Each structure stands twice: as C-alpha cells, then as structure tokens.
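Here the complex is missing one protein chain, while the rest keep their positions.
Chains: A, B and C, in written order; residue numbering restarts at 1 for each.
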Amino acid sequence: MALYSDKVMDHFRNPRNVGVLEDANGIGEVGNPVCGDIMKMYLKINDDEIIEDVKFETFGCGSAIASSSMATELIKGKSVEEALSLTNKAVAEALDGLPAHKMHCSVLAEEAIKSAIDDYNKRKNGEK
Amino acid sequence: MALYSDKVMDHFRNPRNVGVLEDANGIGEVGNPVCGDIMKMYLKINDDEIIEDVKFETFGCGSAIASSSMATELIKGKSVEEALSLTNKAVAEALDGLPAHKMHCSVLAEEAIKSAIDDYNKRKNGEK
Amino acid sequence: MKIYADNAATTKMSRHAIDAMIPYMEEIYGNPSSLYEIGQEAKEALESARERVARVLNCEPREIYFTSGGSEADNQAIISAARLGARKGKKHIISTAFEHHAVLHTLNKLKEEGFEIELLDVHSTGLIDPKQVEDAIREDTALVTIMYANNEIGTVEPIREIGKICRDKGVIFHTDAVQAMGHVSVDVARDNIDMLSLSAHKFHGPKGVGVLFAKKNIMLTNIIEGGAQERGKRAGTENVPGIMGMVAALEDATKDIDGYAKKLIPLRDKLIEGLDKIPYSELNGDREHRLPGTVNFCFEGIEGESLLLLLDDKGISASSGSACTSGSLDPSHVLLAIGRPHEVAHGSLRLSLSEDITEEEIDYLITSVNEVVTYLRNMSPFWRDLVNGVRPHVFKE
Partner (left out) sequence: MKIYADNAATTKMSRHAIDAMIPYMEEIYGNPSSLYEIGQEAKEALESARERVARVLNCEPREIYFTSGGSEADNQAIISAARLGARKGKKHIISTAFEHHAVLHTLNKLKEEGFEIELLDVHSTGLIDPKQVEDAIREDTALVTIMYANNEIGTVEPIREIGKICRDKGVIFHTDAVQAMGHVSVDVARDNIDMLSLSAHKFHGPKGVGVLFAKKNIMLTNIIEGGAQERGKRAGTENVPGIMGMVAALEDATKDIDGYAKKLIPLRDKLIEGLDKIPYSELNGDREHRLPGTVNFCFEGIEGESLLLLLDDKGISASSGSACTSGSLDPSHVLLAIGRPHEVAHGSLRLSLSEDITEEEIDYLITSVNEVVTYLRNMSPFWRDLVNGVRPHVFKE
C-alpha cells in the first residue's frame, strides 16, 4: 500500500541497463518534456535478430525509470519478434503492479521498444 | 464565564421567600406556561404602604427563579413607591448580571411586582 | 455520585480511541498526499481506516468519505442527492418533522431554492410507518432522508423496510445514523441504504470527525472545494489522528451490539419504570422501538433548565428539550412533532446512558429526578394550578 511496490523501488533505485549504447542499431525515443517524461531506448540487434544489448535513458518519475529498467531486462537476449510482443501490462506485472495513474509509464516503455525496433527496421531497409 | 454568576446560582439553589402568602393583599402573576415561565408574587402591604412580607412561586428556568428570589429581597420592607421604581436592570445587576438571552427573566420579575401592586391598588380602591 | 447521562450529546473518548490517535499526532504526522515515508505511512493508515469503516458498515472502502462530523455529512448527502435529482427534474424530497437540524436546515435551504419538502408525521410514538414513505414517493422524488434513531427521544425507525421501498422505487435513501451507530446494528447492504452519516464523538471517538457513506453510483457534490482529498469530493488536509481515533472507537462500539443491548436494555427499562411512577409524567416516544440507552420524559408543571441545574448539583449530567436550553424561543421541535404541547415540552428530560452504568446508579437517577421534580413543583404556580384543577392536566397521574 506504499506508493510503489518493492520491485518498482528496486528498479528505480538500481536501474538496470542505464546509459547510452554507442553501437546501437536501433534507437527509439518517446514522450515529451512538456508532459514530464521522455524515454530513450538503445538496442543492439545482431544478425539473428536477437537483442544482444540494450540501454535506456529516461527523464521522468519513479515508475517511468523503473518501467524502462524492467523493460530492458525483459527484452535483453530476446528476439526482435519477442520484444515486439512485449505489452505494457507485462512490464507492469513484472514490477508487481503500478498505481492506476502510473500505468502510462509502462505504455511508454512498450512504445519506446517498438520505436527502437522500428528504427532498426528502417535502417535495415535503408530508409535511414 | 459559567452560564450563571455565583449570585444567580445561590438564589436559584436557595431561593429566598419561596411559597404562598396566605394573608397577601396584593397578588400578581405574569408569564405563561406556553413560553416556559410563570411568576407569581404575593405581597403583604401594611397601612403605611410598606411591603411587610413577600413570597413568590415560579415556574421557569434557573434565572427566572433567581430573579424572583432577588426581586423579593429587594422590595421586602420597602415602600410601595420604592418597589414600583425597581427596574429589571436593578434585579439583573443585583444578581451580578444575567446572560443576554435571559434578561427577559428579570423583566418578568419587575412585571410581577407591578402586577401585584396593581392588584393591591385595585383591592384598596374597591375594584375587586 | 457522578453520573454522565448525556451520551446522546457527546461521549467520553475511550482510552483505546485516544491511544489510536497519539502516534499520528506525535510521529506519523506526514501529509497523506506526500510521497516520502511519513506521508505514505499516514496515507496507508488513512486507507486502512477506510477499509475498516467499510467493513463495519458492510460496503466498499471507496464508498466511505471522511468529513468533519455528522452535520457536514448530513449537509453533503442531502445537497448531493438534490443536485442529482434536479438534473432529472426531480425536486421533491421526503423527510420527517423530527430530523436533526443539520437535516432540517439543509432542507429549508433547498426549499428556498424551489424544492418541495414533504415532512412525514412521526405520530405520538415518534415512529414512521414505512407505508407513509411508500405513499409519499412520487415520480419526481429526488431523495428520502429519514434518521435511523432520533437524538432526543431515542426512537429507532424501521430503516430496513423504508430502505427496501426506496430501493424498489429507485429513489435515493439517506439516513442520519449519528445516534444509531454503536447502539443498534447498522448494515447499509441489509438496510438498503444509499447514503448514511456518522459522527465519531457519539460513540466514544473524537470530536470534529465523521463519515459520509455514499454508494459508488452516487456522484457527490462538494460542500468544501479545494484539494483532491477524498476522491476529490471533500477538500482539506485529512485529519488522520481524528480518523484513526474514530475507527478504533467504531470497531469497539460495534463489536458486540447484542451484548450491549442485553446489558443496557434492562437498566433502561428499570429507569423508565422508575420515572413513570412520578405522577403526571410520561415517556416520550415509543416504549419498544428505542435505543438501548435513551430515555426521555415530560414532567408537568416544571421547566427543564431548572431541572438540569439541580440534577447537575447532584452530580447528574442530562439534557432537556426546554426552550431555555435550546437557545431558541420554542421548545424542542422533536417534542412538538410527537404532539407534546409547549407547556409540557418545556418540562422534558433526556437521560442517555453509557454502557458502564450500574443498577445502583439507575436507582440514584430515579431518586434524584423524583426529588428535584417534587421540589420544583412545590414552587411552581403552574403546578399549583394543575393540582387545584384551575388548569387541565395533560397526562394521567
């Protein structure tokens, strides 16, 4: 009944995979500073379409940071297809739940991944 | 700052001159039970127009009983003229004051005396 | 002997209720809207208090709103139902003639706004017949508000049956349960209640805190606007210590309602029988359908305030419906509503007992009232007129 679950607080206090991935081949950014949150995902996807490495940067509240951290953990080592099927609900559940008015943070995490994979696909197809 | 002054409580707890005066020659009654107070004054006035004895009966609140008691004390042994000049304010002051919404009790005491003297005058003049 | 017999006015706080408040005054003082630890601890306490109140009333936690007392809860319930009704063109409200002023004055305000207020007759018994409610409900009835138990004479209304009728007809039903809670069993589901008011200081909790229960489908209107506390329906930093004290008291007061009744009713009945022996006296309100601890009598020929003052001298705290004690010109509207004439209503006495009353104290109450009534009658010209037949008696001897 505290604001956040212990899982959320753990991922907020000790976020996994924070930072920039210099050799990322898929980068996605969602959100906007006017609303108070931005999430940026860096993916390194290998030739087998496996996410070899992932990092994030987040400007936002505790649950935004925790959602980013959890999302990176959930997709690291997974295939692009698997990553694409990750829902915001799965992120929230992995965090032992989020307060109702904070669910949008998990949505942001899902969208950041999709956006990064989208970027990866565009680069692959030479659109970028 | 209690509801009533010590004087009021003393006259309420130990009312002076309570009862009926069998040989009264002036009796006055004011107030009415619907309003919650009736005061009845019995006067024995001698030939020198001095109030030799006085008694009262009261149906009413604490300050009504105390006002009656104090009023009888203030007029006992006084001349009819002096009794007629007794104001409700004098009764209230003698009681060290009454709460604003209880001032009407002292008015009742003044009126009861006037009514009893009126009765005495009427009897004297053979109107009764 | 010292006997506090005015528990319907307010109660002594229980040690348990006081102890439940202290930590929230001393240590867990954070604002429940804050993020940091002592704020969140206060918030947890607040939400657990809401759950505990909901458990007692048999409703959902989100149907519980904390207020500053019974008056505020009554005001908000009635205003909310009126606003909801008005939106659908419903401007008829049913209530009774002997509600608490928190209800009646709010209804008066609505009357000035164009609502039609129908006050049901409460008869000489102080009881509503559910049939009256059934007959009074119209297409445009916005609300039925009827108290669970009356604060002056202690009669307990057939709330469950009234609730059933309202539920069947789809009319919002509010009950002021300020006097009932802790004294009779109250269950908003069983009793078909849509809205209900409570005040903590009536059941050994703190002053200045209460509850409004409102079913989740009822959209409340704010009485106090501001911050988003209480789901946005009651602004103001939450009185966490008060709420914690209230909940502790509420649980204690409701945990053994049957035992409470079993203990208190025989003592109450003994008191009624004792006072009934005083000539020209009469119990106010129905003999059976009454709170386990409330007794109200009228005594002919005396006035209530003097009675109270002399009882106070004997260590007894009680109240009266006399105009002198109400601060208005008329005696209690409740006694007038059950048909007592003014002159008798002035001579009323309410004794409201607490659970720890003893048989010895009951005897002392009876003896003392008897003495004081006799003493006052002896100096009352009104009483003299009654016994001399100059004026007619109202009661039988």
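We take it that a contact is a pair of C-beta atoms (placed from the backbone, for glycine too) under 8 Å apart; a residue touches a chain by one contact, two chains touch by 3 or more.
Just so it is clear, the structure is predicted and the values come from calculations on it, not from any experiment.
Between the chain not shown and the residues C:Ser34, C:Asn58 or C:Asn378, the one that touches is C:Ser34. The missing chain, though absent from the display, is touched by one residue of C:Ser199, C:Ser281 or C:Ser380; that residue is C:Ser199.
Considering C:Gly126, C:Gly182 or C:Pro241, the position touching the chain not shown turns out to be C:Pro241 (whole complex). Only one residue in the set C:Val53, C:Ala81 or C:Ala102 touches the chain that does not appear here, and it is C:Ala102. When the whole complex is considered, the residue among C:Leu198, C:Ile223, C:Ala253 or C:Leu386 that touches the unshown chain is C:Ile223. Residues 4, 6, 9-13, 18, 21-22, 25-26, 29-31, 33-39, 68-72, 74-75, 100-103, 105-106, 108-109, 199, 201, 206-209, 222-228, 235-242, 305, 308-309, 311-312, 316-319, 325, 327-328 of subunit C touch the missing chain (whole complex, contact as defined above).
Residues 1-3 are the ones on subunit B that touch the missing chain. Interface with the hidden chain, as seen from subunit A, comprises residues 9, 12-13, 15, 18-20, 29, 33-40, 57-62, 64-65, 101-102.
As a convention for this text, only the chains that are shown with their structure count from here on.
Using the average of C-alpha coordinates as each chain's centre, A ends up farthest from subunit C.
For the pair subunit A and subunit B, the distance between mean C-alpha positions equals 92 Å.
Among the residues of subunit A, none is found touching two or more other chains.
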